[in-house]
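Just one protein chain is left out here, and the rest sit where they should.
Let's turn to chain A:
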Amino acid sequence: MNDTTLYRSLHAAYDQIATGSDGDLPPLAEVHPLDQDWIEEVNQKNQAQRIKLETELKTYTSNMIKESIRMAYRDLGEFYRETGDHAAALKHYTKSREFCTTSQHVLEMCLSVLELLIEHRNYAHMSTYVFKADAALDAASTARSGPASGPTAPANAAAASKDKAAAEREKVQSKLDVSIALSYLGQGTFEKAALAFLKVGPVKSVGDWVGTLTASGDVAIYTTLCALATFKREDIKSKILDDDNFGVYIEQEPYVRDLLESYMGNRFKLMLEILDRYSTRHALDLHLGNHIANITNMIRSRALVQYFQPFASIKLERMSTAFGWTVEELERQVVALIQAGEIQARVDRQNKILKAKETDQRSALFARAIKSGEMMRVANRKLLLRMRLQQADLIVKAQRGPGGGHAGDFLSDIYSM
């Protein structure tokens, strides 16, 4: 990384926090004095590099060599990405698309853009490039398998290259899956995110993205949290716990398995404790940070709903011990859920009891039938009048000439009284 601006802002940020923390943190000078020499050196290098790349681009453009122009644009894009100029990098990457001759190149471009977008958490744009890459991937793999299966190639060599192609394809596909899943997560559609994460292939297929853009442990955490917040119990079991491929991811972060198991075993108190214990880790996560509060709330509500399901009535006190909250806290949560329509029950505030709602289906049905009958009658009458009005062509039409509303006179007449 040759990003001097980032270095400076990091420095400044630390300085600000250190001065504000009353000596809890060692002052900046002790930790890392600003390396002015390095900055200058890097800036000079960057400058030289940029001029070099731009001259190259100019030469290629004047020579009209498509492939070289593409590579020049790509190199410039990469250069800007290194130096932290996000907008310029994106511009050059996309510019290179015009000079792509094969779908392989398009694919390469899309992946670079996706890396860039993930780095900068630009979730809204990601899906566009994933779809573009998908199309390019299809085109590329058919193009590649085409000549390989030609009659001249020996049979086993063809099979070998086919395997290789398939492996290659799977790698790219996994990357695309990770991207689309991250974009769903970033935009707060957790259920889709969880499903997309589950589609990601084995760990090694993600290749060089592991460790640079995302970690396999992260995938496990994202998936689990999103799934807990949105999936049904049976789905969690069949799609997550019974999935061997995903099991490998879970191994990376053992606490995730505890979390899942405590949820499935209805030990909600333990589950909430685990969530709480790792809350700092979640909050500091690049992609998860913005949503963790929301996700935690959703998980909590689901747990409450599930806990109450089998009961006709339950003491709030008992429920609060199961969740490890105070009665007041629990009541607040439960009331919020009732008002959102998640729990069909009512709170007996005086005796601290939660009671399931009972409805007399028969009389409810009668009431509903009568109400809809009445509504239909009224609607019928109004519709008939409307029909008659239309038959008589009594329709409000645009006025000829500006100003002076026909209703205006009448209104002012009434108002003036």
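Keep in mind that, in the parts below, a contact is a pair of C-beta atoms (placed from the backbone, for glycine too) under 8 Å apart; a residue touches a chain by one contact, two chains touch by 3 or more; residues count from 1.
Following the convention adopted for this analysis, contacts and distances are computed from a predicted model.
K.L.:
As a check of understanding, state which of "COP9 signalosome complex subunit 3", "RAS guanyl-releasing protein 2 isoform X2", "Proteasome subunit beta" or "Phosphatidylinositol N-acetylglucosaminyltransferase GPI3 subunit" is the UniProt name of the chain not shown.
P.N.:
UniProt protein name of the non-displayed chain: "COP9 signalosome complex subunit 3".
K.L.:
Quick one: say which of A:Val31, A:Ala48, A:Ala312 or A:Leu384 touches the chain that got left out.
P.N.:
Touching the chain that is not displayed is residue A:Leu384.
K.L.:
Taking the full complex into account, find the residue in A:Ala283, A:Ala312 or A:Ala367 that is in contact with the omitted chain.
P.N.:
A:Ala367
K.L.:
Given the full complex, what residues of chain A touch the hidden partner chain?
P.N.:
Residues in contact with the chain left out: 335, 338-339, 346-351, 353, 355, 357-360, 363-364, 366-367, 370, 373-374, 376-382, 384-386, 388-392, 394-398, 405-408, 410-411, 413-415, 417.
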